[in-house]
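Excluded from the complex is one protein chain; the other protein chains are retained at their positions.
Let's turn to chain A:
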Amino acid sequence: MAYWIASSPHNHIQDKTSALMRLVIYATIPGIIAQWYFFGWGNLIQIGLATVTALIAEFLVLSLREKNIKEQLFDGSAILTAVLIGISIPALAPWWVSVLGALFAIAIVKQLYGGLGHNPFNPAMAAYVMLLISFPVQMTLWQPPLSLMHHQLDFVNTLSVIFTNFTLDGYSVEQLRTHIDGFTMATPLDTVKTALTMGKTVEEAMTSPVIGEYFSVGWQWINAAFLLGGFVLIYKKAISWVTPASFLASIFVCSFIAFMVSPDTNTSTMFHWFSGATMLGAFFILTDPVSGATSVKGRIVFAALAGFLVFIIRKYGGYPDAVAFAVLLCNMAAPLIDQFTRPRTYGHQ
């Protein structure tokens, strides 16, 4: 008779890390659908490319490290990283951008630092920043919303652009981005930033067609969809509500103060919330447990710092959006934040 010996506790929740990862991936679906709806197939293709690359890279590194491939390859972390990269990079960026990004994220940022649980930086954001700095042109090939484009961009054409830089009809990316009135359409954040540097007021900048009726055509809905996905995660207790709340509140406060001080040179709080990668960052990037702070207090500080940095960089930095930079900076600060936000142990002063 064999007696089974184990250490307490004997019962256990049946949740698993891989299930958690899967849930987060599922929660990105509303946002991806919104992206597809407003911007076409580009990001889906990028997600696919990044995922395949990430899995291959993960497989190779895991075999080199002689790890349990079966267990770790499909724990969802690599796929989640790839999905986030695919969502983040410009839809019409050349294929090698997402491949390089996924490769960098998995092989260098994640595995070289020790694999799951050991990476100090968020792999997706580190890859994004690497790409943005290394390939600024390709990384700013932001596609305008389909509704504003005068060329039809179906799946095959998108594929063609990504792999050859030209549609089947021979249009280049630059041509695709050109508005019917002859100017190149940028992202709303970029548009406003450019307008402000040209001495225009925010109100004037807001008249751009990419802004549309509310805050930005397409982007606002994508952000809303990610917000929805985020609520699901909070509801499912996959993430703590503290981080996104602190992050959004921080952006809100910063932008609100700035807006009150100078409405002409500062965009509104809601514009900050619903453009760029704000919601993606709040619910899917900053909540990455590995590279973030761990205690509740630490998370509040961590996310608030990120929100502040996003605002500062958006306002004063050279890049229109700032979530990736802010996240990386906060990743660096996380161990320090943890150090200073340790909870008081029961029975200790």
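Please note the rule applied: contacts are C-beta pairs under 8 Å (C-beta built on N, C-alpha and C of every residue); 3 or more make two chains touch, one makes a residue touch a chain; residues count from 1.
Simple rule for what comes next: contacts and distances are computed from a predicted model.
Engineer: Identify the UniProt protein name of the omitted chain, choosing among "Carbohydrate ABC transporter membrane protein 1 (CUT1 family)", "Ion-translocating oxidoreductase complex subunit C", "L-lactate dehydrogenase complex protein LldF" or "ATP-binding cassette domain-containing protein".
Structural biologist: Spelling it out: the chain absent from the display is recorded in UniProt as "Ion-translocating oxidoreductase complex subunit C".
Engineer: Touching the absent chain in the whole complex: find that residue among A:Lys16, A:Arg65 or A:His151.
Structural biologist: A:Lys16
Engineer: On chain A, what residues meet the omitted chain?
Structural biologist: 1-13, 15-17, 19-20, 71-72, 75, 77, 115-118, 240, 289-290, 292, 294-296, 299, 338, 342-348
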